[in-house]
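A protein chain is absent from this complex, but the other protein chains hold their places.
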Amino acid sequence: MSDATSLRAWLTAEVTTSPRHASVQRFYYGWLRLRANPLALVGLLILLALVMVAILAPVIAPVGPNDQSLTRRLLPPSELHWFGTDELGRDVFARVVYGSRITLYISFLVAIIAAPIGLAVGTTAGYFGGWTDTVLMRINDIFLSFPGLILALGFVAALGPGIENAVIAIALTAWPPIARLARAETLTIRASDYIAAVRIQGASSSRIILRHIVPMCVPSVVVRITLNMAGIILTAAGLGFLGLGAQPPLPEWGAMLSTGRQNMLGAWWLAAIPGLAILLTSLAFNLFGDGLRDVLDPRSE
Amino acid sequence: MNQPPETPLLQVEDLHVRFRTPQRMVHAVRGVSFQVGREKVGIVGESGSGKSQTGRAIMKLTPPNGIVEARRLQFQELDLARASERDMLKVRGRRISMIMQDPKHALDPVMRVGAQIAEAIPDDLRLSKAERRDKVMAMLEAVHIRNPARVHDLYPHEVSGGMGQRVMIAMMLMADPDLLIADEPTSALDVTVRQQVLTILDDLVTRRGLGLIFISHDLNLVATFCDRVLIMYAGHIVEECVASELAQAKHPYTQGLLASLPRIGSRNAKLAVLNRDPAWLNG
Amino acid sequence: MSTTVRAAIAATLLMAAGATQAVSPAQAATPRDALVMAWNLDALITFDPAQIAEVNGNDIIRNVCEPLVNYDLTDVSKILPNHAESWSVSDDGLTITMKLRDDLKFPSGKKATAYDAEWSLHRVVHLGFGNSANFTQWGFHKDKVAEQIKATDEHTLVFKLSKPYPVGLLLSAMFASGSTGILDKELGEKNARVNDGKNDYGNAFFKTAPVCVGAYRVTRWNTNEVVILERNDNYWREPAKLKRVIIRHVPESGAQRLLLEKGDIDVARLLNTDDLRALDRNPAIHVETTVMHGFAYLAFNAEDPILGNPKVREAFRYLVDYQGLGKTVLEYQGNPRASLVPEGAFGALNAEEGQPFKLDLDKAKALLAEAGYPDGFTKKYIVSANNIAPVVAQHVQANAAKVGIKLELEQMADANLFTRARSRDFEVLQIGWGAGYPDADSMISRHAVNPDNRLEAKLAQYPSWRSSWQDVKINEKAETARMERDPAKRIEMYHDIQRYMMKNGPMAYMYQTVRPIAVRKEVKDFAITPFNVVYRTAGK
Partner (left out) sequence: MPRWVPALGKQVASVAVTLLGLLALTFFMGRMLPIDPVIAIIGEQAEKETYDMVYAQLGLDKPLYVQFGLFIRDMMTLEFGDALFTGNKVADDLARVFPATIELATVSIIIGIGLGVPFGMLAAVYRGSLLDHVARFIGLLGYSSPNFWLGLMGLILFYATLGWVGGPGRLDVMFIDMVEPVTGMLLIDSLLAGEPEVFWDAFSHIVLPASILGYSSMAYISRMTRSFMLEQLGQEYIVAARVKGLSRWQVVWRHAFRNILVQLITVIALAYAFLLEGAVLTETVFAWPGFGRYLTSGLLAGDMNAVLACVLIIGIIFVGLNLLSDLLYRALDPRTR
């Protein structure tokens, strides 16, 4: 009890004793702020649950996601098949569970592809300004003014369907907003004195960007990505819906939804359940991202 | 005249202002008590001493995450502590008003100066457009603006700092209140125009015989400008004395402050540095 | 808060309420004098009978531009007179003379003559769209067609053949084809566009509104929205019962079902199995299924060392649960059949012999072992993303997996699939094919025959070429069968070819397509055959 209080005291100390102490405290305060936002917590919990489901899929799912049985097709939800079965007699619950892996996989990959590109382009444009800026931002505009799904569609059609290509295509549509953000951030940071100081010390541009500017941009970029995650998931689902995302028999939710659509009247669960799954996931990302933003860059609040 | 007049405009007893932040409770004002009559009272303190929050608490404009408690918060016949938002609408501007620090931020950037001043005219006066305009003009002249007609139609970003602050004064005195709170009215201005603004303020206050609470960090200024001075430190009033007798201040903090002020023609080459004593906190 | 939300809800309800009054008229049935049909009109790009290359357009055009002769509605292997009331063949079999009716009129009321017919047939050959094959494969040619097809007077059309083809074959393959409609020569020539020396024979003009001899005429066509046909009151038969035929573009099965159940439409033509099953139970609706002369099949690229092996291809034929699929996914959609000649066509193997395969994993395993791939292999498998294609594909994929064959599915838009198919760019391909006429020759001449297997030959119209598969003996067999004038002998030859192909062919035929059409009971006498859907007889 007493150490608890002392720990708390240490965490909330007005004067921090070491950089480590300071960062721990910052983290702690962040957590407090996050905790203050119930919605964000819900989001976080859902996401954690989702990750668990993805990891434990084989344990949770009663049967394999691709076990077909023409005799058991289109069965309504029951205690045997919680979410019913699909047009090939596969257990929808199992498929939804395994589907979480694909959704997370896609969103994760897109994030780690799009974020660095966006950061690189944005910071470079912002830092150097002038022609570099103009050119990069034009390119950015070009991608930005393209309707996301169409662009993705085009590239998938060109590259050939499949998860990896879908990821690439979606990443192509996901980096521009990040680049914009990073650029805006950079412009403000570049003006600040400590950058000037570093420059006077003769640090190279690349070093300044990597060591001093990028780190400053990271928080808001993280927020943006989390918030865009929903969009990414929806685009992925959209591709799946048009049959060009993850390929069968992969239980990608969007693809499930589009086949489910064909029997939407006879077998409502085929369309309803994957749809709900998509909704829940992107909602979770939004809720969490929203809270995260309050924590990481209150400015935008 | 070192004790306040018989019927004080404002009586504050044991005023507390706390702020709820996710991290901890910040106790900004810690049991402040004072009275203000139709006189000029200065509140001096360094930033964070809670002087501004005291001002806002009186207007009941403490930010939503703040909690205000007071044993007594009496403005003339009205008990502010219990006053509803409705009552406050009748009080703010018309009976208590406040001049804010920086005209650059305190004026609505997209509204013409004149219109903003006119807003301060109580609607129940039922004035015609023309009358309102005249009133505004008059007020602008009262704050020594040479070309009111022109200024009337300017946007805030088009007027200088000094001019802006005069506009602010005009705006805040529009509904001639009984009590005026001036929160660092000159600290955002360049030195050259400060005096000007102060004179105008002084002149208006005395002519209209209002009570003035002059919040500042500038001890000299307050000493010359006000009748009485309250010294605030860390949410407490550590000392209260008549401006003229500031020199005899007893509290070490005040003395410290005084010592740290440069005096023209004084020998000592370097200024004393304030050393604080935790004991003051429960003074 | 609550107030805001309530306000919002109230607003929505209000809209809905407004809407309710609005739709109430729609609850009533479709117009008495119109036949309303829901369909997917995506592929429809022209009504010029010389150009139409897809099912829907063909279906419609046969009610607007009727062919010279027509299939018997009860038995498509029989041919009945239509615009041509009679025909005779010279003893050498090289000249066919057709007598046209005297009462043929265009909707305008203007008389239609053999000269119009002559011009119309010439233009098909000259324009050289896909349909020109209906003539060119019988030796008609751009440069000679003026001699080969001649109107000798108002009522007489004379056809000079390069070879003495069996007349029965020609009648069903050429004269009954949708591209023998009679267009208005005068209008066509008047509106023909000639750019850089190329005459379009009124192709652009007739695209939206062919002026033709038929029971209906196209009066409006909003792409991907609606096609409206008006009755031709100068039709030589008794005019159609219904004044208008309205074809709505509704690309969703579910939507079509709802529209049909609500009576917003009379006929629904794009429905999936499960909606059909539901509609079939609906007393107000009955589902008409027609076994089409078309197939869904797997094509294998014989250039591939593994798939080039007949045993491997045969193994695939044991990986489909024909019965299971037939009863479930394919209900209303297809009948399992493995022979390349569709049941119902002249020269087809009977049902049993035409479908000797069943799901048999052990047999498949054995065949793979014989072929030298006991533990299977991995192949890419491309398929259309539409309708039941992906479902069937996943079925095959699952069974293949059980014998060690890993099939990587890639679904794509049809245009994409066709492109890959036509450019030999696939390993395993699931696709469909429609026979042009109810004669074994139709399929065999394309799926078994491959005149030139070289890549640069680009004979993409031959699925055999697409699979880079060629068998010279089959080419000869097919040719002799085609020329055989004794029906009994022809049938025998075709049977042999079919048996051979079932074992060695480059395709695994899975099922013969079935065309389900759901019709509201109010609609009477809506005559449906594999090659004709006759709007004119329909009434309410």
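Each chain gets a letter, A, B and C, in the order it is written, and its residues are counted from 1.
We adopt the following convention: a residue touches a chain if its C-beta (ideal position, glycine included) is under 8 Å from a C-beta of that chain, and two chains touch if they have at least 3 such contacts.
Being a predicted model, the structure only gives us computed values, none of them experimental.
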item: Among shown chains, those touching the left-out chain; value: A, B, C
item: Residue touching the undisplayed chain, where the options are A:139, A:168 or A:184; value: A:139
item: Residue among C:66, C:184 or C:252 touching the omitted chain; value: C:252
item: Full-complex contact with the absent chain, from C:71, C:106 or C:129; value: C:129
item: Sole residue of C:105, C:422 or C:499 that reaches the chain not shown, by the stated touch rule; value: C:422
item: Selected residue (touches chain absent from view) among C:66, C:184 or C:264; value: C:264
item: Residue among B:119, B:202 or B:240 touching the omitted chain; value: B:119
item: Contact set of chain B toward the excluded chain (per top definition); value: 56, 59, 61, 64, 85, 89-94, 97-98, 100-102, 105-111, 119-120, 122, 155, 157-158, 168, 171-172, 174-175
item: Residues of chain A in contact with the chain not shown; value: 38-39, 134, 138-139, 141-143, 145-147, 149-150, 153-155, 157-160, 230, 234, 237-238, 241-242, 254, 257, 261, 264-265, 268, 271-272, 275, 278-279, 282-283, 285-287, 290, 300-301
item: Missing-chain contacts mapped onto chain C; value: 1, 4-5, 8, 12, 15-23, 25-27, 30-31, 34, 36, 42-43, 45-46, 51, 53-54, 128-130, 132-133, 136, 207, 220, 222-226, 228, 246, 248-252, 254-255, 258-259, 262, 264-265, 413, 415-416, 418-423, 425, 433-434, 446, 457-461
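Following the convention adopted for this analysis, only the chains that are shown with their structure count from here on.
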item: Where chain B and chain C are represented by their mean Cα positions, the distance between them in whole Å; value: 88
item: Cα-centroid distance, chain A relative to chain B, in whole angstrom; value: 50
item: Residues of chain A defined as touching chain C within the complex; value: 66, 68, 70-71, 73-74, 87-88, 157, 160-162, 242-244, 247-249, 259, 261-267
item: Residue ranges of chain C in contact with chain A within the complex; value: 252-254, 257-258, 272, 274-275, 277-278, 321, 324-325, 327-329, 385-387, 390-391, 393-395, 397-398, 408-413, 416
